[in-house]
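Yeah, one chain of the complex is gone here, protein chain that is, but the others are all in their spots.
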């Protein structure tokens, strides 16, 4: 399987981890989900991230999920595996395991205790050293990690750690960060890495305009991200924004911390992709009022999407 | 001037503080801004909040701004004044001063150091004691205050502190919190207080459906909040959402922490409401790319608003 | 092996994890360390805690360390194993594994994201459910976990979760918390659990006077904790304080976050307990100035200990 490189573009969908009602892994749903994302136009998949409930899996279960997904895509799509861990030894162990299975790369979020610029830099230098040749994605998501990473720190990591090939960008606000990183690579001062954007896609048109290479997020209608990225690629910002606007009310709703994953799994279950919206404990549960909100938003979204003939 | 009560409803706009290019207070813009918000249908105004750059004013300047706004509305609209301070003595001093001028009430956010339920409860009990008869708004905005306030803690404060008459709700996600508080007051267990919602209005239709009484936020098109609250009041959720959707792309953009205020002041200056978008240091500044984003969104918004004939 | 109960008393030493210079686990040093702690009068051992560098071990290595320690003590001392993990599934897996080996119980610190009283309570209720019959220690260490747990929350957990049998107390300040918990159990309102104190032993005499049952900490001279706890047990507070004072300058130095572990391993290596002071990455390293400080403090400590004939 080819390794992840700085040239990655498109839509890497953050996959959920499907569970059965009893909390066991649901292999059949994993297969359907992989097929669904592929058919929706995903360029790649990212598994075992925060919203993939990775910390709730045992080490063995993590490997089983990775194996199932990698086997299912059979090399047609690159797979990135979240390997964030409190220590470097278990991180390397999982990373080596999934790379052997055929993953394209791994993703690493910083531990919440990092504070100063040098602490963050040193952490990722250690990660690069620990992971050896495995290419990795730097996940920059201050809202959930508590770690604020300045653009100049990312730049320094990119200069010194050649296996850091991608930024999963979900700082908020983060548009200036994309501009700053692209200004540096455009001047030839730093290697140009791939920047894929998260945050549920809530700023995707603006992010693409600043030089992002695509999206890496899990909004339950991946067709939105695929459509926006494709239209932006053609330079058709107005079309991109039309598509975006049609899905924005739901995307905004899904981007609520905590219940967002419940919303996402609810819609994926409703769309027939996964058999159950079940989350492992501790998980969030939708109230009847939440479900009413989502159904109302879905009904309106269906009309709007028809209007613009996505 | 009548005092703020639990019956408050509608749209209390969070006002900016207009400065001249040299950083001095701009009285003429204060007057125009007050008129603009009134004409846009605001029910009340909230001044000297976080986005009013209150901490950047001296104590004397804070009183000057309050005086100017209160004189301008001449009793036609109730004015709420942000008085959050690291200590109770300066808080009470400012509160007493603005109530004497004719303010309707004050607003208090918690200091960032509060952690446990009891610490939060005790803080607001002390606030109630310090403020005497002055009615106050509890500002619940964890994203900027670092303080997570459980619904049950708000309920306990409401039970014990009779001058707590309103919740400025901007937890995120926070829909379940509205439902929980309303369930308690519907059962008659707790006094029903006014709940006005912030977060730039990004969840306003859903919040109204859960029992909120309106909005308290500063999105630069107050007509959106006025329209949504009015339509929800009539039970016309579809119309509310139509109006909301037309403004959502810009509202989402303005809700970015940090540069949001720059965006808001830019649009207010462009609309002729304030003379300058200047912020006092330390303030955020829009880049040319930010301005391009905003102008693009404004152009699209104008078209959409026309389509739905707001 | 008997299970940990509420009656536990004495000194449970927090054990380091000895590594060879190349970073591999050092079995011979593990054996020597276990013998050393036992000879120093430890009542029990706690392994794989934060200062045992647990997050730097793979799941398999964690099991190897536990096995080695449990086999070495051969039932003479109870062993508590740190099993804190971001998710319940890996926590249960490790807990079940070490209980099968003969551990007496496990220890669980809260994830840094918990905020409100209910979130903390619910977390430990879930932990109790996930761990089944395994008795566990609630680790209350706000300085490193970012989670402030009120005494009333601990009390509520103790009431509802029968397998919570011990508090590892290292809030700071935390004396009032001990008093509050003991007042509740003295009135018969709540089960009396074991309270063993951490924080490097820096408040051990005062903690014992408030009703603590002993110490659970890793200060490199366990004879200090043993001596203080024993003297307090006889009611000889003056003797307890004499012993304490003799070691306090070094204990204070070792209690520095970050370099504390380096200091502890340096002294244990110097005392011949472990072969190397090596930490796995990312670890702290003593500077020559740090070593000079420690050597100066050790020389003075030796004199003082002789004076009081510990």
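Letters are used for the chains, namely A, B and C, taken in the order the chains are written, and counting of residues starts over at 1 for each.
We adopt the following convention: contacts are C-beta pairs under 8 Å (C-beta built on N, C-alpha and C of every residue); 3 or more make two chains touch, one makes a residue touch a chain.
What you see is a predicted model; the values in this text were computed from it and never measured.
Taking every chain of the complex into account, the omitted one touches A, B, C. Residue in contact with the omitted chain (choice from B:20, B:67, B:152 or B:280): B:280. Residue-wise, the contact with the chain that is not shown comes from B:85, picked out of B:13, B:30, B:85 or B:204.
Screening C:31, C:118 or C:290 for touch with the missing chain picks out C:290. Among C:210, C:239 or C:278, only C:210 touches the chain that is left out of the view. Considering the full assembly, A:153 is the residue among A:13, A:83, A:153 or A:274 that touches the omitted chain. Within the entire complex, the positions of subunit A that touch the omitted partner chain are 115-119, 148-150, 152-153. Contact residues of subunit B toward the unshown chain are 53-59, 61, 85-90, 93, 112, 122-123, 126, 130, 146, 280-282.
Touching the omitted chain from subunit C are residues 172-173, 175-176, 179, 202-203, 206, 209-210, 237-238, 241, 244-245, 248-249, 252-253, 256-260, 287, 289-290, 292-293, 296, 300.
Quick note on the criterion: only the chains that are shown with their structure count from here on.
In this view the innermost chain, defined by its CA centroid being closest to the centroid of all protein CA atoms, is A.
Superposing the C-alpha atoms of subunit A onto subunit C requires a rotation of 180 degrees, rounded to the nearest 5. In this structure subunit A contacts its sequence twin subunit B using mostly the same residue numbers, the overlap exceeding half. The centroid of the Cα atoms in subunit B and the matching centroid in subunit C are 48 Å apart.
Centres computed as Cα averages put subunit A at a distance of 33 Å from subunit B.
Residue numbers of subunit C whose C-beta contacts span two or more other chains: none are found.
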